[in-house]
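Structure record follows, encoded as structure tokens.
Of the protein chains in this complex, all but one are displayed in their positions.
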Amino acid sequence: MERAVHDRGGWPTDASIDRTEHQLADWEVLTDALVGALGRAGVMNVDELRRGIESMPADEYERASYYERWLYSIEVILTEKGILAGGELDRSLSE
Amino acid sequence: MSEQDHDHPHAEITNGDEPPAARRARTLEELLVAKHVVRREDVRRMIDWLVSRSPADGARLVARAWTDPEFKQRLLADARAAALELGLDPGPSPVVVAVENTRGVHHMVVCTLCSCYPRALLGPPPDWYKSLAYRSRAVSDPRGVLAEFGVELDDDVELRVLDSTADMRYLVIPRRPAGTEQMDEAELAALVTRDSMIGVAHPAAPARDGGGPTTPATPGPRSDRVR
Partner (left out) sequence: MTYRVGQPVRIADRPHQGHHRTPGYLKGKTGTVERVYASFANPETRAYGATGLPEQRLYLVGFAQRDVWPDYRGNPVDRIYADVFEHWLEEER
């Protein structure tokens, strides 16, 4: 049976576990806090966050950092809900 | 240091510039505040809470459990209530479940589907906990993973892997190290590392002169494994 990209348990790999750690950057904590605030405001829940993450194309999922996946999902879910217009974040970034 | 300073062909790009995601996150916050979807003060409050979380809280639970058998029973029965009893914040809704390592049973925790973790009591999960390699191998090759972390279990020990797939957050009560009989609760708490509460390490050993742990109990990269 075909497995979704996030469903990692037992994926065949002999890769050793990279134990390098980094302190969370401000933007990573901010992203986490945005999800928390959106949850408290009743705008978006953690299951939606996960579903949005799981909707990433597989190669992007594997390439993205942890909070890049979160950002991707927030944008997908909020666009779906009509809170963000399609491409609105990109337009704001280029202003 | 700019990336041009690297002369190794395989070096990661580690310049001081922020990744594009950083600007994206900040712009997203601005947009959501401007649209009155979230209030800036609520975002700040979440940030304050997130950065206040630390494995020291989980360590206090474990140290109390080591010194007070009745507390340990309450912790095993309802970790959320036990945390509240010590004045600790067990976090929002998900239920915290404590499991005890013994001479014959060792627990380790993973989340194969994402990164579920008792963040309220342990702080943010380490990078490796969220890594694809750990999420893949912790369930199918847990003894191999433990060996990489420097933990060799005796052959007669039953290893139990807990995959946090839903609303439960698992916290391991590691075994109390030998030679700690004279230590008080605060000294014991300093031995309880974050990784020992995930189940991929033993607690720090007490110093032979009784003066404290031989290795720092604070989380951080292990130099012998950093690549």
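A and B are the chain letters, set down in written order, and residue numbers restart from 1 in every chain.
Rule of thumb we're sticking to: contacts are C-beta pairs under 8 Å (C-beta built on N, C-alpha and C of every residue); 3 or more make two chains touch, one makes a residue touch a chain.
In this text the structure is predicted, and so the values were computed from the model without any measurement.
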item: Contact list for the unshown chain, restricted to visible chains; value: A, B
item: Contact partner of the left-out chain, one of B:T27, B:S54, B:T67 or B:S140; value: B:S140
item: Absent-chain contact - pick from B:E18, B:E85 or B:D163; value: B:D163
item: Positions on chain B where the hidden chain makes contact; value: 95, 112-113, 139-144, 153, 155-168
item: Missing-chain contacts mapped onto chain A; value: 1, 3-4, 7, 9-10, 45, 47-48, 50-51, 54, 81
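The rule is simple: only the chains that are shown with their structure count from here on.
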item: Intercentroid distance (Cα basis), chain B paired with chain A, Å; value: 21
item: Touch list for chain B against partner chain A, complex; value: 18-19, 21-32, 35, 37-39, 42-44, 46-47, 49-51, 110, 112-115, 124, 126-128, 130-137, 139-140, 145, 148-149, 163, 219-222, 225-227
item: Residue numbers on chain A that touch chain B, as the complex places them; value: 6-13, 15-22, 24-34, 36-38, 40-41, 43, 50, 53, 62, 65-68, 71, 74-75, 78, 83-84, 88-89, 92-93
